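Here's a structure for you.
Right, chain A next:
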Amino acid sequence: MIALLAADLPYWAQTLLRILGGLVAVLLPAGTIVYLFLFKMMSFMQSRLGPMEAGPYGSMQLFAEVGKWLQKEDITPARADRVIFKIAPLVVLASTFLLVAVVPFGPDAWFTNFEAGVFYLLAVSSVSVLGILMAGWSSANKYSLLGGLRAAGQLIAYELPMVLAVIGVIIQAGTMNLQGIVVAQNGGEIFGWNGLGNPYILTQFTGFIIFMIAVQAELTQTPFDMPIAESELVSGYMTEYSGFRFLTFFIAEFATAGVFSLIASVLFLGGWGVPFAWFDWKSIDDVSDWMNVVGPLIMFTKMMVLAFVIMWVRFSYPRFREDQLQRFAWKVLIPISLVNIMITAILKVAF
Partner candidate 1 sequence: MTSTESLIDRRQLAYIASQAADARLNVELETDGMTLNIGPQHPATHGTLRIIAHLDGEQVVWAEPSCGYMHRGYEKLTEVRTYPQVTSLVNRIDWLGSFANEVPFILAAEKLMGIEAPPRAQWIRTILFELSRIANVSLFLGDLGVQLGAITPVFMAFRDREHVLNLIEATTGGRFHPNFDRIGGLKDDLPAGFIDETRAVMKTLRNFCTEIEDLLFGNEIFQSRTRGIGVIPKDIAMQYGLSGANARASGIDWDLRRDQSLPMAWDKVDWKVWTHPDGDSFARCWIRLQEVRESTRIVDQLLDNIPAGPIMAKVPRIIKVPEGEAWVSTENPLGEMGYYVVSKGDLGPFRTKIRSASFNNISIVPWILKGVYVPDIITILASLYFILGDIDR
Partner candidate 2 sequence: MSSTDTPIAEIPGDTLRERIVDDLRTHIGADLVDSLVKPGDDVWVRVSTDAWRRTGVALREMGFEYFCFLSAIDWMPSPFGKGEDDPTAPPVERDDTVKQGYAGGETRLQVLARLVHPTLHVGVNIKCDVSDSEPVVESWVSVFAGANWHEREAHEMFGIGFAGHPDLRNMYLPGEFEGHPLRKDFPLLARLVKPWPGIVDVEPMPGGSNDEEGDAE
């Protein structure tokens, strides 16, 4: 994970380190989100305590759940397309790992760091659609099919506002490199005052809101959970899955929530960084090495804040209807984000 450490190691050890790092970066947020938000916060919002038996305050509940799912029989419907049915959850999970690959966690803590980071990010985020569509189609179940098709329509509709919302950030930062965006925010200044750096949530607030709405839709969380829609489609594309394949979907759902929160914090909240002015850093080369340890913690905190908002909305809102969602995406979000891009571009030229 940490490029510094990896520099003098043999290739296999580097790979191993990266894999371990990737697992931690995906599973740790997922586990924390599930326990803290899905189990506890949701329960508290509903005047109950949530799981209390497994471990102190039910903290081991997640492991109990995983154990339960692993023991369950892996059922494949008789008329399902077996190969695709089995691959689908892995494709969805793979998308999550691909996403985390470009997220920077510290000045030197990253898996890969390449120039078209944002572009890559938006591209691979739609891989999960493929997995969902595969799952929906191959299950040989009408509910799954409807769920899969809804998911495809919805995720494509929300890809566009997401891209457009990010363009504002790219224009401001002048780079598509995620590390560059972090540096641009923390090293920036607001009207000459650099006490806070220049987190883009301030200048790109519209973009941030649109991005978060799109994330909510991308994650198929309420109010955009029509593909899952327990009360209509009985969990949609996941209907036929059981055992560890369902677990894979489950992990993917919350891991992706975590990863998208990480990405949002990188794009809009300054990522791992602290305002450089605090320590008189001028560029990324000046940043102290201890930021490689503190940076991930800062990221984690920001991620939790964003994930809290995502989950809070999820537990409070009813669900849209599919056509209303499409209308919302195409008639509201996209025009607003286009206007946002225009204004950003004009201001960029003006200043």
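Observations on the structure shown:
Rule of thumb we're sticking to: a residue touches a chain if its C-beta (ideal position, glycine included) is under 8 Å from a C-beta of that chain, and two chains touch if they have at least 3 such contacts; residues count from 1.
Candidates were picked such that all candidates are chains of the complex that A comes from, given by their letters.
Computed from a predicted structure; not experimentally measured.
Among the chains 1 or 2 offered as candidates, the one in contact with chain A in this complex is candidate 1. For chain A in complex with candidate 1, the residues that touch the partner chain are 42, 45-48, 142-143, 146, 222-223, 225-226, 229-234, 315-324.
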